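Apart from one protein chain that is not included, each protein chain of the complex appears where it belongs.
The block that comes next holds subunit A.
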Amino acid sequence: MLINASSLSYQALNEAIRKGGIECRIEGCLGQRFIAAGMDSRRISIDGIPGNALGAYLNGANIEVNGNAQDAVGDTMNAGTIVVHGNVGDAAGYAMRGGAIYIQGNAGYRAGVHMKAYGDRLPMIVIGGRAGSFLGEYQAGGVIVVLGLHAGEQSIVGNFPCTGMHGGKVFLRSDCRDVRFPDQVTARPAPPGELEPLYPVLERFCELFGEDVEELLDVPFTVATPDSSTPYRQMYVAN
């Protein structure tokens, strides 16, 4: 089903998606927030600029954006996939609890802030380009991958990555010589065994955006993890 979003409010647009069946294509999107919030088992393709909190609380649906997306993509999403053929704004995957976000281009500040994992839920963000400052801020679980494709001379990540991180993993496709991590985090070259679980994810990324897996793996990866399971235990109270 084709939905023309121009002049639709976000409520009317979401209502049209709910009525639109299992496959729908949105055109003329311009800033409507909360698209597909909480939805499961649908495929939604978007032309235009979706507004903030695209796919918030997403619960299994698949969203594909044929261009840029704004702030808070996949806010608190639970399951499903969001694919963005462009850049995303700040706080992508904010408090994400499951599912995957694939970004072809760059991510803004604090991608993956407050990401978490539980049981078999392992959220995943793959950023094709560069990530802004505060990547993985307060990360508690899940996996963030930054590939730094087409980054040129620029650093793959901004300032203060992994600040407050206490769980999960961040993979950066770089030796990270120019990156400063906080004291409670260890960043080291990723051994092949640790990279292996990423292969299916990288293959999916390449399939989506026409990159080559061999080339991706031709560059050393750095992996950042918190030093212990309770890296901040002495910070506020002794526990």
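Following the convention adopted for this analysis, a contact is a pair of C-beta atoms (placed from the backbone, for glycine too) under 8 Å apart; a residue touches a chain by one contact, two chains touch by 3 or more; residues count from 1.
The rule is short, and it goes like this: contacts and distances are computed from a predicted model.
Asker: Would you mind picking the UniProt name of the chain not drawn here, from "Sulfur oxidation protein SoxY", "Oligopeptide ABC transporter substrate-binding protein OppA", "Ion-translocating oxidoreductase complex subunit G" or "Glutamine amidotransferase type-2 domain-containing protein"?
Answerer: UniProt protein name of the non-displayed chain: "Glutamine amidotransferase type-2 domain-containing protein".
Asker: Kindly state which of the options A:N52, A:Q104, A:Q139 or A:T222 is in contact with the chain not pictured.
Answerer: Of these options, the touching residue for the absent chain is A:N52.
Asker: Out of A:Y109, A:Y138, A:F171 or A:F221, which residue would touch the omitted chain in the full complex?
Answerer: Hidden-chain contact among the options goes to A:Y109.
Asker: Can you list where subunit A touches the absent chain?
Answerer: 10, 30-31, 33, 48-49, 51-52, 68, 70-71, 87, 89-90, 108-109, 132-134, 158-159
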